[in-house]
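Omission of a single protein chain aside, the complex is shown with its protein chains in their original locations.
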Amino acid sequence: MSDTATRPPTTTSYAETGSTGRPSWHALLRWESALVLVLIAVLIFGSSKSSTFLTPTTFFFTGLNMGEVAIMALPLLLIVMIGEIDLSVASMLGLSGAVMGHLFQSGWSIWAAMGVALLVGAVGGALNGVLVANAGLPSIAVTIGTLTLFRGVAEIILPTPTTRLIPTSLTKVGVVPIQGTQLAYSAAIFFLMAAIFAVVLHATALGRSLVAIGLQPESAQFSGIRVRRIRFGLYVASGVICAFAGILFTLKNSSASYGAGSGLELTVVAIVLFGGVSIFGGRGTVLGVVLAVIIVGSLQQALTQMHVQPEVQNIVTGALLLISVLVPNSGEALRRIRERVRRG
Amino acid sequence: MTAQLELPPQPTLSRVGTLLRARELGIGIVIAIVFVTATLKNHAFANSHSVQQLLTGAALIALLGVGETLVIVTRNVDLSVGSVVGLSAYVVGSTFKHHPHMPILLGFVLGIAIGAAIGAINGLITTVARVPSLVVTLAALYIIRGVDGVIVNGKTIDPGSIPKVFQEVGYRTLFGVPWLAIIVAVVVAVVGYAMRSFRAGRDLYAIGSNPDAAALAGVPTGRRVFTAFLVSGSLAGLAGALFLALHAQVDVTGGNGYELTVIAAVVVGGVAIFGGSGTVLGAALGAVLLNTINQALVASKVSAFWNDAIAGALLLAAIAFDRWLSLRIARNLRSAEGAHRNV
Partner (left out) sequence: MKGFIAVKSGREEPVVAEQPQAPLLVLAKATKSFGAVQALTEGSITLYAGEAHALLGENGAGKSTLVKILAGVHRPDSGVLEVGGQPLTLHGPASSRAVGISIIYQEPTLFPDLSVAENIYMGRQPLAAGRRIDRARMRKDAEAVFAQLGVALDPDRLARGLSVADQQIVEIAKALSLEAKVLVMDEPTAALTGVEVERLFEVMRTLRNQGAAVLFISHRLEEVFASCQRVTIMRDGRYVRTAAIEDLTVDDIIRSMVGRDLDTLFPKTETVPGEVILQVENLNREGVFSDISFEVRRGEIVALAGLVGAGRSEVARAIFGIDRRSSGVVRISGTELSNGSPQASMAAGMALVPEDRRQQGLVMELGLDQNIALASLGRLSKFGIIRRASEGAIALTWAERLQLKFSRLKNPVSTLSGGNQQKAVLGKWLARRPTLLIIDEPTRGIDVGTKAEVHRILDGLVAEGMAILMISSELPEVLGMADRVLVLHEGRLTAELSRDEADENSIMRAASGLDAGAAA
């Protein structure tokens, strides 16, 4: 046993490990490439099953069907990015429609009714925001509560669907595409919003803050990021945007009913997760969500054209969702299984 | 410095424990208040038929709540329960339709088996692939709904194809207590006892309370979480069979949306959404409370439209109350400590 105290001081014994590090966006890009491949497969599948699949009409109807869901997916993307969740999105869509419908039915102008609906969206979002960001309550429980609450208030406000005729200049958003194109209005709005969200998430200080909050909330707070304010703000934004989706939904159907969009919340969540956004926060791209929207939309359209019942189409959504979480984890899982087998 | 050694038994701290355990009592009191208020408004609310309805109406959600509690206590969630109810109900119904003389007990076994299989798959994927259970069970919800759609194919099972004896489970009573409620009460008692008095049950709480510490304490985390999903699935399968007995008919919409109602009931019942605490009795009482409010509104001639709004507000109030309580406890403990430290 030699005394090593006289040995010259060793320099750092920790190897610099840069070469093994993989930037996190790398994996994401791969997921998005996979989504592109899936999309191509879906398009080939659709056109092989139905000669009318690859037509402008299909494109229009896909946009029309997916528009509101897609729009609600954008704020949810940001909320999931910071590691929270909002299950009240579809109820807010219903509530906003009910408020707008009720006011319009009682003689308000349609524009004023829509304004109040947006305001209700902000208030409802602020309620979520206060409970999650300020009171520190778990967002999943809070938004299950407001999911029920918003739907309930919608029922109270508007027990029966509206009958007063909404001006056709507005309801045409649910009937015809934007002039000269085959793009549904709601789809066009979605793509515009997606572009804005992409810039915000991927290029601004706010977007970087969201990533930091999602990955390491404490580090974000210690870096001077206003974590609480951002959390609150995102819920308000989600409320307003879902209220806006509710307006589009009402205009599309030319009538409001309290049950509008019932159960869509899980579809929106599924799309966001399928788009490669990590449920733990911090990882995800707008591009992924856009691709997920297009894939789910075209697949539904293809299956509808094949006269597959809507319930059955759920299998596809579920399977895609499962694959989206299993594939990135499969290497790790296989390693564990092998280890377990080896140990007996 | 020796204050710690001569510290009298800490009264505030023990009371805190009692307070938490008294959660079930608190819900019981709220149920009683709602019941009395509704009865004052409408005396028919307290008659035996109405009370039976209260119990049967809550039974399925309470049963699902038991399984969901096991899962949530381990910091997971099972969103697939509603779809399992629908699938199990329809498969059991259509089996009766094609084999009218099948023993009714086999009907229940079939339902449980379907649920157990799905629960096992959920549990396996969650524990082996380490995928968040929220995503796994959400995907399961969609896939099961889809499979259900394929099997149902637009048809409806009607009362004519379900054996009378099987249906009787849904409405018969024993000494005035609905069989449905008795079955659920037995499940609550058995599972509740197991959760309290067996190591495996305590392991579930340990996993949810501090997963790393649970692993360090040698708790077989994966196996326990798997079991929780298995039980949740099995109970959902049983609930499906009971759904069929209760409603005597089922189509593709059976059990739609139950998943979130169950979670709401469980959380109202005092189960922490992030695991570690809560009891199956609390969850069952949460379901009874939600249903009592529902029926009370009907009896009080308040528009039933208020039901959802009140349920939602109640859920928010419940989690806000829990939060307030834990903050208060923390503050009390802190000052109590400060006091004994500064002796």
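Going in written order, the chains are labelled A and B, and every chain counts its residues from 1.
By our rule, a contact is a pair of C-beta atoms (placed from the backbone, for glycine too) under 8 Å apart; a residue touches a chain by one contact, two chains touch by 3 or more.
Please read all numbers here as calculations on a predicted model, not as lab measurements.
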Identify the residue among A:I79, A:I144, A:A187 or A:A220 that touches the chain left out of the display. A:A220
Who touches the missing chain here, B:I72, B:V188 or B:A214? B:A214
Given A:V38, A:L76, A:L127 or A:A212, the correct residue touching the omitted chain is A:A212
Residue among A:T57, A:S106, A:N134 or A:T204 touching the omitted chain: A:T204
I need the residue numbers on chain A that touch the omitted chain, in ascending order. 1-5, 7, 9-24, 199, 203-206, 208-209, 211-212, 215-216, 218-226, 282-283, 343
What residue numbers in chain B mark contact with the hidden partner chain? 1-2, 4-10, 13-14, 16-17, 20, 196-199, 202-203, 205-206, 208-210, 212-219, 272, 276-277, 326, 329-331, 333-335, 337-338, 341-342
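Quick note on the criterion: only the chains that are shown with their structure count from here on.
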The residues of chain B that touch chain A in their complex are 77, 79, 125, 128-132, 134-136, 138-150, 152-154, 252, 256-257, 260, 263-264, 267, 273-274, 303, 305-313, 315-316, 319-320, 323
So in the complex, which bits of chain A are touching chain B? 87, 131, 135-138, 140-142, 144-153, 155-156, 159, 262-263, 266, 269-270, 273, 279-280, 309-319, 321-322, 325-326, 329-330, 332-333, 336-337
